[in-house]
Each structure stands twice: as structure tokens, then as C-alpha cells.
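Note that one protein chain of the assembly has been removed; the remaining protein chains are unaltered in position.
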Amino acid sequence: MATSFKQIEENLKNEARKLLEEGKVSLVLAYGRGYDEDHPVPFVARVVADVENMVFNEYCTANMARYLVRYPRGTKMAIAVKPADSRAVVQLIQEDKIKREDVILLGIPVIGMKNSKTGEVIDSKTTCGMYNPVLYDVLLGEEIHGQTVVSPYDVLAEYETMDKDARFAFWKKEFDKCIRCYACRKACPMCYCDPCFIDQNKPKWGDKSPQSHGNLMYHLTRFHHLAGRCIDCGECSRACPVDIPLYLFHKKVAKECEEMFGQAAGKSIQDKPVLVNFRVDDSDKILE
Amino acid sequence: MLKKTAVQKISDLAAQLMQKGTLIAPVREDAGFNFREISDAGQVDLNFYNTLMSPKSAFFPHMEDFVRYQTGKSVLDAVPVEISIKPAFLFGVRPCDVKSFEIMDIHFSGTGAVDPYWQKRREATTIFGYAFDLNTPADGADFYATLGIGAADPEGSDVFMMKKGDELLLKAVTKKGEKLLAEMSGLTDASPEDQKYFDETVATGRSFKTRLTCVEAKSIAKKFEDLFHKTPFWERISDACLSCGICTFVCPTCYCFDICDETLFGQGTRRRVWDACMFTDFTLEASGHNPRTKVYQRLRQKVCHKYSYHVRKYGVISCVGCGRCTRACPVNIDIFSIVDQAMKE
Partner (left out) sequence: MSSDNPYIPMPVEIIKIIDEVDTHDIKTFRFTFLNKADEKKFKYLPGQFAELSIYGKGESPIGIASSPTEQGYVEFTVQRAGAIVPGLVTAALHDMDEGAKIGLRGPLGNSWPIEFLEKKNIVVVGGGFAFTTLRSLINYMLYKDNRSRFGDITVIYGARTPGLLLYKDELAAWEKRDDIKTIITVDKGDENWKGREGFVPAVCKDAAPSPKNTVAVICGPPVMIKFTLPVFFELGFSRENILTSLEMRMKCGIGKCGRCNVGYKYVCSDGPVFSLAELEELPRDF
């Protein structure tokens, strides 16, 4: 039996209050009230009084790991993490963007999260589909077991039936919709480059105008920058105002990586980032 | 002049307008409705609440080509792109969005240098405003009424439309609209009862409620001036902000742009492209100095520009409460809540 959202919210508040009172952290990254119940916002509690404004409900989909790199190194932080979010934290630790000892993970097992724009239930179709965080210091609800586990790659079945040309045509059509608002990269916990390659003017990798070639350059390069790093939270796709199914490509690359190197992103802090790490027995498939 | 037609027959109307010029109207797309240039009259669909992107692109498109050049050739060989403007009809614009054109006019053609692209397109375009459906409550993100814009205000439109059951009433608001309606076939004269319905709807629209907080431009503008230096306030406000550009791109009154030289295989175009004050490199100077490196500084610029600087410079708030930015924000940031919180500071 999954813990209710209301109970998780209570536990979150209690835990946040305790951590702030004891001075163990200087901020807690979680969720707060938005302009209505169905639209909670990412929220940072800095003092105990802020805790009252925290919420947790099925619309708290934002991946708070995205905000970790915003604070100076060494800042002690607590962060509310759902399963995919916990993987993002793990991946950021692997990439040495944050230190394990600087973050306290408040794990949230989830089932039945909903997209606040569409009301649709979020599952393995657009995310990793896990129920429990892979890493946590405190768990804010009972671990969820006994639910159907669907492979996050099942959604690729249809996509994989397309040949190379069909896939290119598919993506070209999707990217033609892109308005280059960059919400995808900004919502992504693993997109922390400053400046992003697409904003550089020397070399200039792609045009700023929303046309096919620049859009392709931006998205395809970003896809590849996230190879072996995407933790499948689906934030990019939910952030996209024109509904480009970015998750499909990320999942496809993640699947290939997992098949080739036997490792999914952000599962263990003992792992090394898969494309940074060389092992003698690594698959050579990528070179074929 | 008040005319009417069956809602079902708007494609006839659309087809006639397409004979006269470019028709830009709402069409249904994957992610929602958008204004598009219509190639098939059947595409026009008035069953929408409001579009994802604002209709500003009819006058100020996402990209506008200025000059074509070739790499390695002289500046003398560069060719300015002709501003070819055809008569256009912008169909189905909500009253708050119609209001946005007036606000943008002040900036682009009413003060200082005149932007020829905006001005010429504006002059060549006939606007068909379209009342919100007063039987349906406003979307939770909207606050146009709070900014004094009625849900069925005909001002600013050339022709103003509203639904009455399965009929569409069309009222000529300007001379331009009157002339156009007179030329259209397939429209019937409205009855006195229709006229009464029209007038009542306009009046009822004025008291139609969106989110309830009273705002007064001058006092908000002053408040934000005073709040500028309260960094903790802005930091708190921007804790959630991802600093992406959605809010500015969907906004009907955001006008920032970049001028880019884009070259592909030796063929180049100098064009303007929408830009956003939310982007890190927006104010990055060649010296390396950037006055707005932090998210809070950029969000502050955006909010203060709309609600304070614009009021002081042009006398109006640069926001029409259409709710697009709030609906589109990936993390549910709501500009009106920011204003609300500011007023309580």
C-alpha cells in the first residue's frame, strides 16, 4: 500500500523542519504552493518558517536535482527525490558536480504522478517507471513493492520498427516544431553546461533561428551529450511546449548504452559515467 | 453594422478572406491551437480557448530576414530582403490579445524609431477579434479582467466576432471592418435581438471575472522600483525558475530580439530572431562583463520590465493577462503571483 501524498507531505515537512532546526542543511529543495493546487512549484526552504509552504501531491513532477548545481559547492542541502530524481543525484555525484556528503536525500516512493498540463498519469512510457528511489537518507513513505514493473524501454517498440530513413523523417518532423525556448535543456538535471554549445559563437555550432538545420543540430547534439547520462525522468518532454517526444530518443540511447556497457545511468554512486570510463572488456559495437 | 453566419460555415468566410489576402487563423495542432497561415479553409477552427503561441507572430514573426549576403562577396553585393506585405486577415483573436497589439504599437511604431516590418504588417492587416465564451469560467491562469480588459471587448478589432448558439455574430468596429463585411457574401443581417445579445455580451464581458486582485499600474510600477534592491525577495521568487525562454516566446507583449548573421554553405541571411531576457547570454558583453549572470537578475528584469519600466516609459503595463506564460511554464511559475507577492512585500 503506497503512502498517501498527504502523508508524504507531512513527512516531508517534518523532516525539512528537523534538518533546518538542527542546522544540518542550509536549504531544502522540495515543492511549494503554486497558483492553484494542481500547479505546485519547485520550492526552496531556507528557514523553518518556509516549511509551512511546502506541499507534495501527484503534480510535484519537477526533478529538483536540476537545481543542485545552482548553489556553491559545499552548500549543505536536503533534496526531495522521487525515483528518477534520485538517479539524477547519483549521476551528478558520479560526475563530481556535487559531493555525496553535501546532500541529504529525502526519498519519495511514487506511483500515480500526473502531468499538471495534461492530467495524464506519468509512467514508464515517459520516465524510468521506477517506484522507489535508488539512493536516499530518509524515506518519506513506504517502499512500493508488488506493482507491475514495466521496462522503460517497452515504449520504444514502435519506434524501433522504423528504419533509418523513417526515423530521420520522424525526428525532422518533430524538430520542425521546435521554437528553441530551451526549456528541455533547462529542465534537464544533467544539462549543466555554461555556456551550452549551441550558445557559443566561436565555433558557432548552430543557428539561433528555429529552422530545420539549427534545430537538428541542437537536439541531436544534446541527445548525444546525454548518452549514458540521461536518467529518464522525462522532464524535457514535459517541459516542451510543443510536445516533442524527446524521451524516445533518450530512452533509445540509454537502452543501447545499457546493452553495450551493462550499466544504466545514475543507478549507483560506485559506478563511473559510462562514456568516461574505459574497461578492457567494453563492447566495441559502437565502432562497428 | 452587425452580420451573422452559421458557425458551421466559417470555412466559407475563410475561403472568401483567402481570396483577398493572407488568412491567419487558429488551427488545431499536436500541443494545442496556434495561429497559422491558412492554406485550406477547412483548417480554421474556432473551438479553442486560446492559442499556445500569441498572435504577435503575425506582425513580428519568430524570424524576419533583413538582408541576404554571400560569404566572401562585398557588402555592396548584399541584397536587402524586400518587405513584401500582402493584405492579411488575422482571424479569431481574443480581446486580451487584441489589446497586446496596441501595447506593442507604442513600442514598435509609436515612439522613437519606427520598425518598418511591424508597422507595415499592422497597416496591412484586418483584425477579427473573438469574444471569450462567457458561459465557461476563465482558465485559472488568466487574469486579463484584472488588468481591465473585458472578455468581450471589441476595441482594437476591425471586426468583432462572438458566438450566439450555433451562430457567429460579426460586428464591424472600424471603417476598414465595415467595408470588408459589406463585401463578403453569405453573411446575413443580424436581427435587433442579435444586436441586443451582442451589446449585452460586451457589457457582461466587462464584469466577467478572472483572478481577483485589483492592480493599478502606477502603484505596481512604483512598488517594483522600490523592490529592485531587495535581492532576497527576487532570489525567493526565482528559486524555481529554470531560466528558459518559454514565457517570453508565448507572450504577446515580449518583443526582445537578436540580430543574427546565419550562413549556410556560403549563403547568408542577416535576420532578426526572437530572443529572451531569460537567456544567460542575453546581456553578455564582448568585454566578458554580464550584468545579469544570475537567474534572479533575469527574472527580475522580465517582471520589472513588464510591470514597472514599461509603465514609466510608455504609460502602460506590458502584460494583458492572457495566462500563456503561466500555462506554458514547465515549473508552474505564475507572473501574477509574483506581482501579488510583490505588492505584499
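A and B are the chain letters, set down in written order, and residue numbers restart from 1 in every chain.
As a convention for this text, a contact is a pair of C-beta atoms (placed from the backbone, for glycine too) under 8 Å apart; a residue touches a chain by one contact, two chains touch by 3 or more.
These numbers come from a predicted model, not from an experiment.
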**Study point:** Omitted-chain contact residue, chosen from B:Phe48, B:Phe233 or B:Phe282
**Key:** B:Phe282
Review point. Looking at B:Ile85, B:Leu134 or B:Cys256, which makes contact with the chain not pictured?
Key: B:Cys256
Check your understanding: Since one chain has been left out of the picture, which residues of chain A touch it in the full complex?
Key -> 201-202
**Study point:** Touching residues on chain B - with respect to the absent chain
**Key:** 66-67, 69, 71, 74-76, 78, 80, 83, 107-108, 111-116, 225, 228-229, 255-261, 263, 268, 270, 272, 275, 277, 282-289, 291-292, 297, 301, 304-305, 308-310, 312-313
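To be clear about the criterion, only the chains that are shown with their structure count from here on.
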Point to revise | Separation of mean Cα positions, chain B and chain A [Å, integer] | key: 32
Practice item. Quick one: which bits of chain A touch chain B in the complex? Just the residue numbers, please. Key: 32, 34-36, 39-44, 62, 66-67, 70, 116-117, 177, 179-183, 185-187, 194-195, 199, 207-211, 213-214, 235, 238-243
Revision key, fill the gap. Residue set of chain B touching chain A in the complex reads 29-31, 52-53, 62-63, 140-141, 236, 239-240, 242-246, 249-250, 258, 260, 262, 264, 271, 273, 275-276, 279-281, 295, 326-328, 330-334, 336-337
